[in-house]
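Only a single protein chain was left out; the remaining protein chains are all shown in position.
Let's look at chain A:
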Amino acid sequence: MTIKDFMTSKHRECDHLLTQAEDFLESGEFDEALCKYAAFKNETLLHFTMEEEYLFPMLEEKSGMGSMGPTNVMRMEHAQAKSLFEKMDEAYSTKDKERAFSLGESMNILLQQHNLKEEQMLYTMMNSALAEDAQEIVQKLQNYGN
């Protein structure tokens, strides 16, 4: 499995968790919704950590692009998502359905366009720049957070 394949599959898992949370929210099953939302948040934040602490520095060093290039744009978007999480926490814990949907909409669009850029450009760059150690890197990513 390549780095791109692994990280892309993680994006899809996160998408799925958010849609599950919203499905429960729609049917008024708040406890299940909160549970799925928490899983979505944890997975997404773990994903950001994998990138910011491990993959981005490695790519920046190997490609010589430095930390002010595309990885910096990605970090800024992670910060935007984190600010949304704070509000979503509030909406889910107070069972404010409409607000949770509205914030979910922002989160969804932000993440989708963010993921698109990573999948089309950044992960492709990683695949080529870090090709030699790809297997080891994917293995480490699989055990990340454990």
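For the reader, a short list of remarks on this structure follows.
Simple rule for what comes next: a contact is a pair of C-beta atoms (placed from the backbone, for glycine too) under 8 Å apart; a residue touches a chain by one contact, two chains touch by 3 or more; residues count from 1.
The criterion applied here is as follows: contacts and distances are computed from a predicted model.
Chosen from "Sulfurtransferase", "Cbb3-type cytochrome c oxidase subunit I", "Acyl-CoA dehydrogenase" or "HypC/HybG/HupF family hydrogenase formation chaperone", the protein name that UniProt gives for the omitted chain reads "Cbb3-type cytochrome c oxidase subunit I". Shown as candidates are A:Thr2, A:Ser102 or A:Asn127; the residue that touches the absent chain is A:Ser102. Touch with the chain omitted from the figure is made, among A:Met1, A:Met76 or A:Ala131, by A:Met76. Those residues of chain A that touch the chain absent from the view are 15-16, 19, 22-23, 26, 69-70, 73-74, 76-77, 80, 83, 87, 98-99, 101-103, 105-106, 108-110, 112-113, 116-117, 120-122, 125.
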